[in-house]
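With one protein chain removed, the remaining protein chains of the complex are shown where they sit.
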Amino acid sequence: MSSDFGKKVRIQIFGQSHSEAIGIVIDGLPVGEAVDLEEVQKFMERRAPGRNAYSTSRKEGDVPRVVSGLFEGKTCGAPLCAVIENTNTRSQDYDKLKDMPRPGHADYTAWVKYDGCNDHRGGGHFSGRLTAPLCFAGAVCKQILERKGIHVGAHILSIKGIKDAPFDAVSVSAEELQAVAEKAFPVQTDVAGEAMQAAIAAAKAQGDSVGGIVECAVTGLPVGAGEPMFDGLESVLAQAIFAIPAVKGVEFGAGFAVAELFGSENNDDFIYEDGRVKTKTNHHGGALGGISSGMPLVFRAAFKPTPSISIEQDTISLSKGENDRLAVTGRHDPGIVPRAVPVVEAAAAVAILDLLCRM
Amino acid sequence: MSSDFGKKVRIQIFGQSHSEAIGIVIDGLPVGEAVDLEEVQKFMERRAPGRNAYSTSRKEGDVPRVVSGLFEGKTCGAPLCAVIENTNTRSQDYDKLKDMPRPGHADYTAWVKYDGCNDHRGGGHFSGRLTAPLCFAGAVCKQILERKGIHVGAHILSIKGIKDAPFDAVSVSAEELQAVAEKAFPVQTDVAGEAMQAAIAAAKAQGDSVGGIVECAVTGLPVGAGEPMFDGLESVLAQAIFAIPAVKGVEFGAGFAVAELFGSENNDDFIYEDGRVKTKTNHHGGALGGISSGMPLVFRAAFKPTPSISIEQDTISLSKGENDRLAVTGRHDPGIVPRAVPVVEAAAAVAILDLLCRM
Amino acid sequence: MSSDFGKKVRIQIFGQSHSEAIGIVIDGLPVGEAVDLEEVQKFMERRAPGRNAYSTSRKEGDVPRVVSGLFEGKTCGAPLCAVIENTNTRSQDYDKLKDMPRPGHADYTAWVKYDGCNDHRGGGHFSGRLTAPLCFAGAVCKQILERKGIHVGAHILSIKGIKDAPFDAVSVSAEELQAVAEKAFPVQTDVAGEAMQAAIAAAKAQGDSVGGIVECAVTGLPVGAGEPMFDGLESVLAQAIFAIPAVKGVEFGAGFAVAELFGSENNDDFIYEDGRVKTKTNHHGGALGGISSGMPLVFRAAFKPTPSISIEQDTISLSKGENDRLAVTGRHDPGIVPRAVPVVEAAAAVAILDLLCRM
Partner (left out) sequence: MSSDFGKKVRIQIFGQSHSEAIGIVIDGLPVGEAVDLEEVQKFMERRAPGRNAYSTSRKEGDVPRVVSGLFEGKTCGAPLCAVIENTNTRSQDYDKLKDMPRPGHADYTAWVKYDGCNDHRGGGHFSGRLTAPLCFAGAVCKQILERKGIHVGAHILSIKGIKDAPFDAVSVSAEELQAVAEKAFPVQTDVAGEAMQAAIAAAKAQGDSVGGIVECAVTGLPVGAGEPMFDGLESVLAQAIFAIPAVKGVEFGAGFAVAELFGSENNDDFIYEDGRVKTKTNHHGGALGGISSGMPLVFRAAFKPTPSISIEQDTISLSKGENDRLAVTGRHDPGIVPRAVPVVEAAAAVAILDLLCRM
């Protein structure tokens, strides 16, 4: 009763950080859709670690093997399963952590929940590594969405207070989304990106880590995606996005800033423009009553700093039942946000395709 | 495929703003639990309009009639259904709105989604009125949770920039939650509350409206509630909270502020205190890896200003296919946030009980 | 986690035999579909007791009140809720049964499952009375199906060994289904029907009861309804049909008789006829691989004799923990099968519409 998502297009993720393999089953995909596995691979490499000086030095091959669901290169109605082998695992790095839960991680809560039977190695099923199969699903869904003229793109909006230019919620285009996605460091303003990278490097030098905010936009959505109440666009997207480890906040359109606006400021007036209904502004972020309005869908997700830091912290020894001290060793990202960008896109793409297919 | 929520404790909401009745079915409740309907009624009155000078003057009787699911005052294993009659509806107020969608409302998106067949009167199924049955369910779930020592409480954290004192995420107690809930205007610092009420009154005088932020806490949660990934505490709660009309952002613990912290600042160290595992701080907001940590669960929801304002706005005429102007008449809240407080509690209570019953 | 059914068109039944009301919520119906409530009422009267000399003398008004989901007579996208008041309940008839479970009923199993908290009056949530809201849903779904050229009809195939003529699985028509449905005693061969009625009367005279078999056919189904494996036509229909109290067997097409056939006898050869693909015979009963073949869907359900009989039987006293004797008094059907015919149609109609809407 977990690790699955969706009602019409439905995914089921499996695996632990150090199990033999991880992977995903995607059921309910539209039929007859070509899947370009090279494109999938390229998308997954945007998430892969080891792309730059700052990310974890664990190299993940991460070549998904599609074992079912495609026939002659197209979806065939059968569930699509992709398996990614776990190689380059160094389980011994985690021996000490079985007893000493890392602050900020699921080590302690999983240990209690599963009566000590959880696979603690590398965070087990709670590892950020499990976002790799999610990216696989997102890449497949993005290809299908793009054929319908729907584009999903994201960028780093801020890291440690350094801000990138936000998307223009009214006019952001598929081309802009594409352009930022192709960058090694996905920001719109490169000078901000350089400052962010310097901030990550500085944190790394101190054995510390930083968080940030990812902004995501979806263009080309028709009016009418999303169901009332608990299956509204925001509800379904938030459920997907909060499933990404380290996300602590999600907001749509003007988001938390709405709390300071008058209704007359926040309301987005309707107009006919070139025979189509639009809104002049887009504080609503593309969803009204949980249903897509035809305007770009825009949302932001806040990521906490990677909890694994080499600075020594207070924690406990579960076996001794007493307080203790821990410095996390092993390979960890001082700044997970750049790698989180495609993960946010992937979660959004899966949720959007599911809602579209329910229409 | 909508308007239902939960996997073990499952709710199904029905009704439109101006249909004969609205209501809810709750299935999967623990059996043998007494339901005090007077307490339910008191809780629902916290949401009811017409309690003060600022809220809509529509009087809703809102006495839920329980037609099934209880036997000798206790849950009996059969689905519990409560029906609330819709009285005091003035459908003629909405005749013009069938053609002219209100900015900020679901009028336009519902009209497209349902090919013009939607019940537009009062917003139909998308009306804030549908939070009444949600409050019924929340009141029932709260009674069951409280018998397990779990308390859910919320207050207004801010309206139009005026801030109440936040809950102390480490030490907030059931008593504090209870105390703020019993106030006619649910804030911890009454002077802030008075300023908020003045801000609402000022907006009303201008025919305008304001939004705000509600903060909610849950105390007494055991460690282990929440499932991995898409059924994590944050995912499930966010799905429930975003189903409340007007919510545009949800954040847990330190929330969006995590984006500016170092890992060494944000991590919450574990300690043994009186033989129990706690964290010294609570930036994580009570959930690690989507699983409750035993610390208070703390989250915030941002509400946009009520979109119904009497100031004239630009909108369109769907029948004429041209731009037009609209001033919304009828009875509307200039500040929905005070009434939203119990709704947030209710959505949280339903989600929490569902997750607990899955353990 | 019960009393609900369907994935796209989804029903949730509520109520107990002697609660204030029973009813149903139907979510996910196609939008813009007119619902003729007089037709619904006529359909429900086919199930109603008291139509003839043999059935229970409890008169159920059974006029469903639609409180939501319709707007100007059509489905509007919001969940449709119908409430049926429980009147004419005589709860005192059931006082003794709280302690002495009736053989063949759910009294004992529900008592154990719900720790004695179940509503035992009239069988509570397990009463055949709960098929009334199912019939409401079936009547609504049948109207929608009929607009698509799909007809669902059933008849009594046998009672106590007396057999009616079966439907011709290859050629059964909508007209034939309609004709048998309109009869007071739904059989194709009236002389068989008279013998069946005599058998029921004879059982009644002895304080005993009889069971029988209902055969159901669906014509006009397009090719392609049904999903692989657990959501195949047979799986989904069987789940729905076994939810009707007293059903002990379900079979499709040739059913249990396939066990005695050679493959060369049982296989249904494909042919083109008037440019359409058909099968020459229809042992498969309209579903191949769980997917509709375009041939009539034909299945049968076996109903056990009503367990409530006035002949004295052995049972136990739960309070005394010892063996005892019971003669069931109160109002009961000696032959439930005639009233079960529309219930089978209703369950089938709901399941079929759900599968069609998933295509």
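Residue numbering begins at 1 within each chain, and the chains themselves are lettered A, B and C in the order written.
The rule is simple: contacts are C-beta pairs under 8 Å (C-beta built on N, C-alpha and C of every residue); 3 or more make two chains touch, one makes a residue touch a chain.
Keep in mind that what you see is a predicted model, and the values were worked out from it rather than measured.
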{"item": "Sole residue of C:Gly28, C:Gly253, C:Pro296 or C:Pro342 that reaches the chain not shown, by the stated touch rule", "value": "C:Gly253"}
{"item": "Hidden partner chain, touching residue among A:Pro64, A:Pro103 or A:Gly124", "value": "A:Gly124"}
{"item": "Option from A:Ser68, A:Thr87 or A:Thr329 whose C-beta touches the chain left out", "value": "A:Ser68"}
{"item": "Residues of chain B in contact with the chain not shown", "value": "7-8, 77-78, 228"}
{"item": "Residues of chain A (touch criterion as defined above) contacting the omitted chain", "value": "1-4, 7-8, 10, 12-16, 19-23, 25, 27-28, 31-32, 65-71, 74-81, 83, 110, 113-115, 117-119, 121, 124-125"}
{"item": "Chain C residues touching the omitted chain (full complex)", "value": "1-5, 7, 13, 101, 103-106, 108-110, 112-113, 123, 125-126, 130, 158-161, 203, 208-213, 223-224, 226-232, 234-236, 238-240, 242-243, 245, 247-272, 275, 277, 279-280, 283-285, 287-293, 302-309, 311, 313-316, 321-323, 358-359"}
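Keep this in mind: only the chains that are shown with their structure count from here on.
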{"item": "Chain located farthest away, centre of chain B as origin (C-alpha)", "value": "C"}
{"item": "Busiest interface, counted in C-beta pairs", "value": "A-B"}
{"item": "Distance from the mean Cα position of chain C to that of chain B, given in whole angstrom", "value": "39"}
{"item": "Numbers and ranges of chain C residues touching at least 2 other chains", "value": "7, 77-78"}
